[in-house]
Structure formats: structure tokens, C-alpha cells
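Missing here: one protein chain of the complex. Every other protein chain is in place.
Chains here go by letter, A, B and C, matching the order in which they are written, and residues are numbered from 1 within each.
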Amino acid sequence: MNENFEPRVVGFLCNWCTYTGADLAGTSRIQYPPHVRIIRVMCSGAVDPTYILKALLEGADGVFIGGCHPGDCHYLTGNYKARRKIVLMKSILETLGLEPERLWFRWISASEGQKFADTMTEISDEIKKLGANRMKEFWNV
Amino acid sequence: MKGTPPRKIGVFVCHCGKNIAGVVDVNRVVEDISRLESVAFAMDYKYMCSQPGQAMIQEKIREKGLEGVIVAACTPNLHEATFRKAASKAGLNPYCVEMANIREQCAWAHQNDPEKATRKAVEIIRTMIQKTAEDKPLYEGSIPVLKRAMVIGGGVAGIQASLDIADAGYEVILVEREPSIGGHMAQLSETFPTLDCAQCVLTPKMVAAGTHPNIKILAWSEAREVSGYVGNFTVTIERKASGVDWTKCTGCGMCMEKCPIKIPAEFDRGLGVRKAIYSPFPQAVPNKPVIDREHCLHYAKGKCGICQKVCEVGAIDFDQAPEIIKEEVGAIIVATGFDIYPKENIGEYGAGKIPDVIDSLAFERLLSASGPTSGEIRRPSDGKIPETIVFVQCSGSRDPEKHKPYCSRICCMYTAKQALLYKHAVHKGRPYIFYIDIRSGGKNYEEFVARAQEEGVIYIRGKVSRIYQSGDKVTVVGVDTLLAKPAQIDADMVVLAMAMVPKEGSDDLRKVLKITADKNGFWTEAHPKMDPVGTTTRGIYLAGCGQAPRDVPDTVAQASGAAGKVISLFSRETLSLDPMIVSVDEELCAGCGLCVSVCPYEARILDEKKKVAIVNEALCKGCGACMAACPNSACIHKNFSKKQVLKMVDALS
Amino acid sequence: MEISYYPGCTLKVDARNFEESAIDSFRELGVVLVELARWNCCGTVFSFTTDNVMYHLAPVRNLLRVREAGKEQVLTLCSMCFNTLKRAAELFNKDAEKRDKILNIMKDKEPLAYDGKTRVIHGIELIRDEIGFDVLKKKTGENLKGLRLAPYYGCMLLRPDGVGIDNPENPRAFQDLINAMGADAVSFPFQSECCGAYQTVEHPEAVVERARIIINSARKAGADALVVSCPLCAYNLDQGQMDVKSIDSSFETFPVLYFTECLYASLGLGFREEWKALHYAPLEGVLARIRRETTSKLIGAAPNKE
Partner (left out) sequence: MIYFIALIQVICMQIKTEEVLSDLIHKIIDISGTNIWKCYQCGKCSAGCPMVDFMELLPHQVIRLAQIGKWKEICEANTAWICAACLTCSVRCPRGIKIAEVMEALRQVVLRNRLSNKRLNISEERIRRLPPIALISAYRKILE
């Protein structure tokens, strides 16, 4: 593992739960690795597969999607839709030669600041183990 | 309304005192950002949200002709509205103002690494520039409000909410599933901590609701379907077949008196009897009977018909069919209330098989002057007056492992009340209460518990492990944790303070209303603190124990709160609509209908002729599920468009 | 139908009557119990320690024997064996880390790796789920008519939740079995309260107290005899009565029978003379009330074992 490797992770966070959870982590001054760049979406169910593909094909080392807990979705069922999509996406990533482990999905509520920070640390560690996304090299060829 | 995409973007970086500037090198951020192409202007300031800060933004908008503004400061949840309002005063469309969250998700989260935090802050702003460059000016639409409300559930919450709205001059339709309004409160004996009679305070309210010119009570009815949106709901209601023509019925009660069939009465928790044609209790509103088709001889065997013979006005109509009606309303209050967790579910407490182990609501009926024993406390098995009663608190509550994880909140208080009332009724009686903690938060509640203790109710701290029949006694096996000794009581009767659960059928109604519930089945409020009576669906409000266990004063207060929300809604002629919804590009839409099926709000229909999806803008809540489902990118989430997100991803990679 | 059968230690010595009556009764019901060719101690108790897999080797080896015999199901009669084997089977399938450790330790001695497919069932479950209480009812007739039998579940048949054969707080399987045998099941408050188990070794005084409470509770409920499914319960509650009597001469003994002995009798096979010596409390009163209406070729046959 390259110690200096700084992974780039794109995070799509649902506005109502995980984004607010990320705010809480900050408000509580819980520290986590600064590798995730957050894009706020209204609902995890609105995350289009192309967002994930685009991020990974452009060389992001990981993608994280955060939604509300089962039953808590502000839009009733968006989080379930997201979950189904993630399962599909993981198998698609494999066919493209990308590690499915680069795609992360978690249910984090607005009150789970600690869980958000822990998840960020975990993702950062795991992605570091995986190493850089080789997609970048392919493009360079 | 088409606007040109803003090109000239202004970036305002906030120090937030030392909160941001103490970690992020704001000067470098401004420097880096200024170099970017679409940034027309960038600056930093100590407190952007302050009056001078806002004024500065307004000034720059005018001076530089900014077409988009990014405030790099705290979370949008905090000050997005503030800055949008400020910008609109300077003539910029508020939806072209964005926040870059460099405080909560950057400065505060990476306090120990200023270098990385600074780089992250720049990237955060860069992504927001991509978004802002494509932000369209948006304009709020408006819809008319139908000033007529529906209240579902006629317990004390529903009655109170109906009366408040009706008194404000608006029409209310009160839908009740049972033959009469009144709910559980009508079953109670006396209420804590004042020990005033529940019926004495409730029945006048029931009568007021029954006679109010603005209230239409639809008893023996259930809401089956809800369509529409805030201000414009259409509710389909089933008026169940009662077998009695209520327009003719005078409520004389002769049919009930003569009916030969006796069945354990639900209202008396099975301790009393009712007839096959019945009204739940004498003070019922409306005071009209219904026929229980399952038990009525006429329906079972085609015989009897005594009620028809004795009815002088010819109101009995055995062939009556259920009726489906539609009501248009502008707002809905859900007040469906609670059920008691079945004692059959607790095996170690006898699984409901021991006759003298009853639940707390059944004991209320024994205490009630209008109950099956006329207020004399007699145990179910042999009618003996019990000399020892054991009350078991937390029966099913605070038990995440087997039963319900939550505290049912009212049991401590009503158990103290029941023990005290029993003591008053049976002077030589001995009441014992097994408890884990006594929760008596409420006005005069602690004083009330102290009174029960002082008057000789014996509290034993410990949870009961087992209850079994031994001879004509019921043995309660517990522990006194304060003495650390097992404690066993041979009681004449046991009262289980069972957990409160959401009313049976709540889940079906949840699907009809398209609102959410928590894992225990209680309705979820729009915000647990700041909007405890709202739901995630605008125009639908909550009251009573369907949302969470609560006592009578809290229920009444919440009902008035929900009514207040409805009245405030009705005070306007029109409502503004959130413009950040999803539209359809008709040229790209192939009419596949995928978006129609994924929409959780039924906000989309397929125009069969034009083969395009059509959005009902009042119903769309802008979740974007359709956008993710659309194979043609024909769904455009306004200011959250695919193009915007992809450009943001680009800026990150 | 043939089924693999795991007897366990005590059924070969102190509880021979339990095994013999079971083998013959099940044959009468069309089920042949085929004893595993090799088996070892199940461990008697399931170990609760999470950090030592050695305790689970013994039961897993037995589960492997079942697979070696080409079967996926194994029947136990003793409740302790049932509990230990079933929990070990569950642990093996649920905890991948422990599974790997167990396989790793076993691989030197065992040519075949255990694949986790053995299902452990108790004799009562076999009758309930595969034979059917209604089918049994048709075969039993009136041999036990009027006999009031109290089922004693004990612990290991019911706990923990999910492992036991029925709801631990409100079970009915044993009552249903007794009713299907043509006797009258008598539920009593102490039917699933512990007999004291292995404490009989170190703290016999505690177990004697358990025996007194449980027996008196069954007697008070109007039963004629107690029916058990575990040789340790049988010992504690049957022999325990002798100790109760030595302390309290006014105590009257109460018959304790294995459920398979009742099953045997209900099928018209009567009761074997040699079993009496394996009981402590006198059985005469109960035995006198058993009828033998169905004649069977099995009566008096030699026990079915090598």
C-alpha cells in the first residue's frame, strides 16, 4: 500500500438523512479523513447509475452513496430504489473490470454523525487497500 | 419561463469568525477560486450572514451584474434561505444562489489538517461553481386551497381537532371506523392526576362535535383511498353496511334490548356483553346501532328478525350495502390512536389463558361506573372482590428483545391511579405495583404518585418473571431488586400495564395516505422537534397516539396544534409550490412509463395520445427517482439536473 | 422410512428403556432408527464461550458422521444431545470464522470435511412434523384413555428461543403429543422450569428442592404421571423423589416416564418388565391403567440393537 496515496471518493448524500448526518459529524467536531467530496442530492433514489459510472471512469477511487434508514425515506421508498440500483451496479462494475468494492452504500440517519465519520474512515482505509483506480492509466494509454 | 444560464458567478467566502478561517486558509481559497473562468468576482469576509455581510453580497450583485452567487460558508440547512432572500432583494433569482459547505463538512471535520482542509474547500467551491453555472432562475407556482378539512379517527384527538377547525369557521368531515366517536377515552374510568371522570369531560365534547353545524361525522366508515395534494385532496370513504337506516333510526334502543344474541363486548374488553345489534355504549355519538353480521342470526341462518319486528320506524335494513362516497378536502388530520399490545403475546405472564390476569384497559372498565360491574371491582373468574391485586408495569414495554423497545409513557401514571382507585373502592384491599422506574414527568404527576404511595400502594422495584394460576390464586413471581430478594405474591387478580401499539390497520392507512411510519408502526412526523404535527406530505397532519404514546392532555394539545396548522393553511387563498421539481422534456420522452411507476406520489401520468409523461406539479416533491429511472434523460430535476451533477462529478475527478 | 439416530451416552446405560421404547415405537409408526455406525459424546452441554472452538468439535464430529452415512437428518431422543448438536450445527453455519477454525482442526483426523448440511431433530419434532399428530392419533386408540399425563419440557427442549422445538414461554408440542397418544395432557406451571440439571452432582440439596416443587406442581394439576424427554431430567425428578422422601416422609412418590415409554404403551405394546428397574418411583398405579388393545408382532421382541 502506498502510504502517500490520497484516495478521491465521490459521495452522493441524500439531503434529508446522510447529508444532515455529515453536518452533525462536523458540528460535533468528529474528525475523519478528508477524502470524500460530497455532492448533495435530494434523495439517494435519485442517484443515476451514470453518476457512479462517470465518477469511476473519470478516475475517482471510490463512490459512496448515503441514504436514509429503511422506513425513514423522506420520499417513502427512494432508499430502497437506491439499494436495488447499487446491487445491479456492483455486477456491472465487475464486467467493466472495476472492483465492485469501490462502490459503497450505507444507511446513515441525520442523528448518526459518528456513524458517518466512522464510515468515511472505513471507506478511506478500504480504498487505500484497494489502491488507485486503474481506470486513469487506461485512459492515458 | 426560460432564463439564460448565469455566467457571471460571484463567490463569497465566509470566515465564520475562526470557525472556518481558523482551519482553512481563506485567502488562498479566494486566490485559487478567482482564477477560475466563470468566477467574475470572489471575496472573503468575517461573517457573511451578518447584516453588513448580506449587504455586501447585494451590493456586489448589483455592481458586478452577478448572475449566480455562491456563499462558501456553513451547511445549506442553516443559511441557504437567508442568502437566497438577500440575493432576491438585489434582483437575483433566489434559486441561482448556492451554498458551498466548507464549515461542517470541511473546516470542522478536518481541524487537524489545515492544508488538506484548504484544498478540500477549494474543490467544494469548484463543484458548486459547476452547479451554479447551470442553475436556472425558478419561479414558485401557486395552487388554490379548498377550505374544508378531514379528520380520520374520532377519539379525543380527532374530536378536539374537529372542534377547533369547525369553530374557526371551516367545514370538517370526521371519519370514524367504529359505530361511535369517543375512542379509548370513552372507556376510561377516572383520569390522572385529578381523578375527574373521563366520561364527564369527554361526552360534552362528543355532543358538541355531534351537533356542530360545521362538523359532519361519518361513523362506521373508513378512508380507503386518498388522491390529490395539499389544498386539493379527494378521499374515497367506505360507509360500511350497518344494517340500519340511520336516517330513519331514532336511537330508541328497542332493537338492542330485544336482540337474543349475546356476545362479549369489545368496548368492555370482553368483560361485559353486547347484543348482535349494538351501539358500543349508551352515550354514543351518533346514537345509532349497527348489526354485527358475523353473529346475527338473520345473516347466519336467515332466521330471527326480531329487531326488524320491534323497530317502530322500520329502520332495520338487512340488505343494506356498503356505500362508497368521495369527499374533497384541503387538509387531513390523522388521529387514529392506539391499541393495547395483546397479553396473549407474553407467554410467561400466562399467554392470556389465566382468567384473572387482565390488561389495564379491561381494569378501566371494571373501575368505570358505566362498566360491566357498574364500578364494583370483581374478578372475571368468579366475581369475587379481589383482596390482593398485583399491577405489573412495563408488560411488553421497554423490552426490545421480545416485545416493544419504547416506554409507553402513560402506564406509570394510570397504574398509580388504578391502584389508588382500587384502594378507595376496596378498603381492605392490598394493591402492589411491580415497576422498573417510575416515570412521572408531567404537571402534578410526581405529586400524584407520592399520594398513591402515601395511601398505602406498595411499590416493588423489579420486573415480574412469571405469572401462573395456583388454585384460585394467581401467583406472581418477581424480585425486589432493592432488597435483592426474590418476591412472590399470591394475588386474587393481576393487572398487566400492557404496551401501547399503533391502531390495527394503521399500516394500510399509511399506504393510502402515502406518509411514513417508524419501525414500531407509529407515524413519523415531518421533524421530531420543529414540526411534530406535520408529516412528509404537505397538508397531512398528525394528532394523538398514532404518532407516539401520550396522555390525554398531550393528545388534546397536539390535536389543537394540528388544527392550528390546518387553520393557518386555510387562512390563505392560494399556496406556493416548491419549484425545485422534475419536469419532462417532451422531445426526449419516449413514453415508456417507467417514471410513472417509480413515482412514490403518483405525480405522473402517461398521456396516451402524445405518448409522453405528464407531471402534476402540485404532487411532485422533487425526489428525482424518475430522473434516475428515465432511460432517455427526459426527466429534468430543476437545478439538480443530470447535466449539473455530471459536471460536478467532472470537477471532482 | 429410515432415519439416522444419535443415542448419546445415557441411553445406552441408565436410560435403556428410553432408547428401546423409542426404537420399537417408531418402527411401529413406520420409521426405522438407524444408529450411527460411529459416534462420540455430544459434549452434553453447549459451550457458551465465544473464544474457544474446541468445545464444539465433539458435536461437529457427530454431525459429520451423519453426512458420512449419506444422511442429512439426525434424530435425537435426549433433550441435551438435541440442544448441543443443534446449536453446534447452527454455530457452524452462522459463524464463518469458527467454521474455518473447526474445519482446520478437524482436517488432520477426518478424511471428509463437514459441509454443514446436517439437520438435527428431536423425537417429538419427528412425530409432529413428519409423522403428524393426526396420524399418530389414528394409530393409538384407547390404550392410554383416561390417563392424565403432565408433559415436562425442562430447559433444553425449549431454550434458547429459535433452537427449541416450540415457543419457550407458551409451548404446546408436548401436550399435543400426549393428546395424540390418546391420554389427557395436563399443563402445569412448572412444566418448563429447570430440574437443576448437572447441579445434581455438586448441589444435590438444590436439585432435591427442584424435584419437590416440580413434582408437587404436576400432582396439584391433577396428573397421574410426569412425562420427560431427557435422561437427566428423569434422574433428577425420579431419583430426586427418593431424596425428598428421605427428608420428608410424608412425601408421596409420583411416577416419571419417558415420552417414548408412553408412546410404546399407547401403540398397544404395553410396558416391558425390565424397564421397571430403571425407574425409581413406583409405576404400578399408572401401569395398571394402561390397556393393551392392539396386538403387535413386536411385543416381547428383543431390543433392536447389536
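In the analysis below, a contact is a pair of C-beta atoms (placed from the backbone, for glycine too) under 8 Å apart; a residue touches a chain by one contact, two chains touch by 3 or more.
Computed from a predicted structure; not experimentally measured.
J.: The chain left out here touches which displayed chains?
T.: B, C
J.: Please identify which residue in C:G123, C:P168 or C:G268 touches the non-displayed chain.
T.: C:P168
J.: May I ask which residue of C:I3, C:M106, C:C194 or C:L287 touches the chain that does not appear here?
T.: C:C194
J.: Sort through C:V45, C:L103 or C:A221 and give me the one touching the missing partner chain.
T.: If we include the chain that is not displayed, C:V45 is the one touching it.
J.: Given that one chain is not shown, which residue among B:V477, B:L588, B:L606 or B:L646 touches it?
T.: Final answer for the missing-chain contact: B:V477.
J.: Quick one: say which of B:P486, B:G505, B:P528 or B:P553 touches the chain that got left out.
T.: Of these options, the touching residue for the absent chain is B:P486.
J.: At which residues does subunit C meet the chain that is not included here?
T.: 8-10, 13-15, 41, 43-45, 47-51, 55, 78, 80, 155, 159-161, 168-169, 193-194, 196-203, 205-206, 209-210, 231-232, 235-236
J.: In terms of residues, what is the contact footprint of the unshown chain on subunit B?
T.: Spelled out for subunit B, the touching residues are 348, 394, 398-403, 436, 461-466, 477-481, 484-487.
One rule holds for everything that comes next: only the chains that are shown with their structure count from here on.
J.: Can you check how far apart subunit B and subunit C are, centre to centre, with Cα atoms defining each centre and the answer in Å?
T.: Result: the chain centres lie 51 Å from each other.
J.: Taking each chain's centre as the mean position of its Cα atoms, how many Å separate subunit A from subunit B?
T.: One centre to the other, that is 32 Å.
J.: Among the residues of subunit C, pick out those that touch two or more other chains and give their numbers.
T.: Residues: none.
J.: By residue number and range, which residues of subunit A touch two or more other chains?
T.: Counting only residues that touch two or more other chains, subunit A contributes none.
J.: If we count contacts the way the header does, which residues on subunit B are in touch with subunit A in the complex?
T.: Per the stated touch rule, the residues are 75-77, 101, 103-113, 116-117, 120, 123-124, 127, 514, 516-519, 524, 536, 580, 598, 600-601, 621-625, 627-629, 637, 640, 642, 645-646, 648-650, 652-653.
J.: In the complex of these two chains, what residues of subunit B are touching subunit C?
T.: Subunit B reaches subunit C through residues 346-348, 351, 466, 468-471, 475.
J.: Write out the stretch or stretches of subunit A touching subunit B in their complex.
T.: Listed in rising order, the residues of subunit A that touch subunit B are 8, 10, 19-20, 22-27, 29-32, 34, 37-43, 45-51, 54-55, 58-60, 71-78, 81, 85, 117.
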